[in-house]
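Removed from the display is one protein chain of the complex; every other protein chain stays in position.
Chain naming follows the written order as A and B, and within any one chain the residues start at number 1.
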Amino acid sequence: MRFRVIPVLLLKNAGLYKGVKFKDHKYVGDPINAVKIFNEKEVDELVFLDINATHEKRKPDLDFLRSIASECFMPLAYGGGINSVDMIREVLNAGIEKVIINSAAVHDPDLIREASKYFGTSTIVASVDVKKNLFGKYVVYINSGKEKTTLNPVNWARTLANLGAGELIINSIDQDGTLMGYDFDLIKQITAAVSVPVVAAGGGRGVQDFARVCLESGASAAAAGASFVFQGKHRAVLITYPTELDILMAIKEINL
Amino acid sequence: MNYVDLNVIHHPLTKILHKQPYQICSRTVMDTSDPNIIFDTQGVCNYVRKYENWEQNQKVTGKNAELFLESMVERLRKAGRGKDYDCIMGLSGGVDSSYMSYFVTKVLGLRSLVVHVDTGWNSELAVMNIQNIVQKLNLDLHTLVIDWQEMRDLQLAYLRSGIANLDVPQDHCFIASLHNEAKKYGIRHIMNGGNMATESILPTSWGYSASDSWNLRDIHKKFGSVNLSTYPILNFWDLNLRLPYIDRMEVIRPLEYIDYNKSQVKEFLIKELGWRDYGGKHYESVFTKFFQSYYLPTRFGYDKRKAHLSSLIVSGQLTREEAIVELSKPLYDPSELENDRLYFTKKLGISLSEFDSIMNQPICNYSNFKNQVELGKKFLRVVRLLSYIKHKLV
Partner (left out) sequence: MIVIVDYGLGNLGSIQNMLKRLGFHSIISSEKAVIERATKLILPGVGSFDTGISNIHELGLWGVLNQKVLLQETPVLGICLGVQLMCKRSEEGSLPGFGWFDAEVLRFDKRFESDKPLPVPNMGWRNVDINRQSRLLTNIQENPRYYFVHSYFLSACNKEDVILTAQYGIPFAAALNKRNIYGVQFHPEKSHKFGFALMKTFAILS
């Protein structure tokens, strides 16, 4: 099955950034031009995450979202500080297809239930950031990786799906920005536990990784950040995206 | 063939901006929309004579060109021993920088650090071209991303100032960034893709110097609002004294020493490096495309295609008839223009009506702002004097 390949763009003060393991963010440039380029590259879908919104308790900039949405002719998902039904409504009305909820779901799980009822499960995406603790056990983190919880990601994923999240994004903080491959184990555990589409994120490097995490670990989509904005050993900022042929070839190779 | 550009003749500001009466060069397609153009008794413009002069007295060809390139490569290899790179060059995804990347790497065999300056207006084609070139030639790429809020403010300041050359913000930081990166990596040789074969002609009135930092700062001071804290600026002394004489930075134009034919080069790039053509010159930047194809012609009656095409005519790569056919094509497809206008204004953060009113404001000249023209002349006199003295002493 042709899985989705999704660039994830991180926003901070209206600029795009990309970090490693949620730290040391490097400036990537203007988001609007990035969306225009991705749109022209006919990417499957785009995800925008405002990485400081939760921390700064900021509301989404709707004008900004409208200007991004009007450059995009593929599905667009947005996350960052989303914590109320009203906020979700505003974001969806701005032209965004899906809203991503992370920290807010931990503080108020009912938000997922209410929102998916009002707006439909396919518009509500729950995102889970995961890091291994000293004993190698997976733990859920919130607030852009700054706050530890006591939640186990597999159980939490199950809960979120039951509450009505139509899709889950599972992000490995340990692998994030390293371009060293996904945490295939983590993804496998999650996809085995839920029946909603799962998007793998964190460490994905190229089409081989994307194909592997989808066709072997059960993810419906592979998300990546560094892979699409950095080029070469100096990690030079350059927007790239695999061609349709690249993706189909990778699928073929895995199936062999 | 009798060709008259009605857009120039009927331009509302023609009496102020252009030379009267209308006249077009009998050899090229340069016309009186350049107010400084001079025609001789045969109706041939000064740009043709200037090129012919260069071709006869300064152009290096054949064996001499080969020798120059060989000795240059020798010199750069020596300077690069023990270092990671022999030279540095900019890559925009356009024809010249793309071909130069190939030429310097594969033909001259030099190790280059390739720098791309991202000003926030890259077209997808440009980005794809850069990716292909860098991957296929196995080059080390560095991208310098200019802070968008600062770039936007500077570009808006230029737009509001009413001057012709809106592309200074992009061009200046390109020059400054390249020099800064060179210094950072201890590289003293900058490869520049400029060449007389395809770009010998460009009137000053259509595009005053992008390297004038006083002009840039003054325009920004009067019309900008965001502090330019990271935008790289190269001031006069850096550019004219420190870099060439103290840092001993050398700018080399390798394309000047080969038979550089634009259409052949494009064909080669397309076939061998997966390069894609995007129509006009410098259309790798959406801003530049809108600036050259809409802003300049509409507000000033300046059509830069005339300069580009005339450059190809004088170097024998295009006939005047072919150039006239090109010029008679519209600059912009109407629905594309509408979409680009929306994008342009959206990016700069102004409304369409604000843009329209800016377009109707009185125009200005770069000389209405602080500039280094006089300083430049004085400096040149001093340099000439010093070099005369040095020559006499030796």
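Quick note on the criterion: a residue touches a chain if its C-beta (ideal position, glycine included) is under 8 Å from a C-beta of that chain, and two chains touch if they have at least 3 such contacts.
All figures in this text were calculated on a predicted structure; none of them were measured in a lab.
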| item | value |
| --- | --- |
| Given A:S122, A:T159 or A:Q208, the one touching the chain that is not displayed | A:S122 |
| Of A:I51, A:M87, A:V198 or A:A224, the residue in touch with the unshown chain | A:V198 |
| Touching residues on subunit A - with respect to the absent chain | 1-4, 39, 42, 44-45, 66, 69-70, 73-75, 92-95, 97, 119-123, 166-167, 194-198, 220-221 |
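Operating definition for what follows: only the chains that are shown with their structure count from here on.
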| item | value |
| --- | --- |
| Sites on subunit B touched by subunit A in the complex | 116, 118, 120-124, 127-128, 130-131, 134, 140-143, 145, 147-149, 152, 286, 343, 346-347 |
| Subunit B partner contacts - residues on subunit A that touch it in the complex | 14-15, 27-30, 32-33, 36-37, 40-41, 67, 70-71, 231-234, 236-240 |
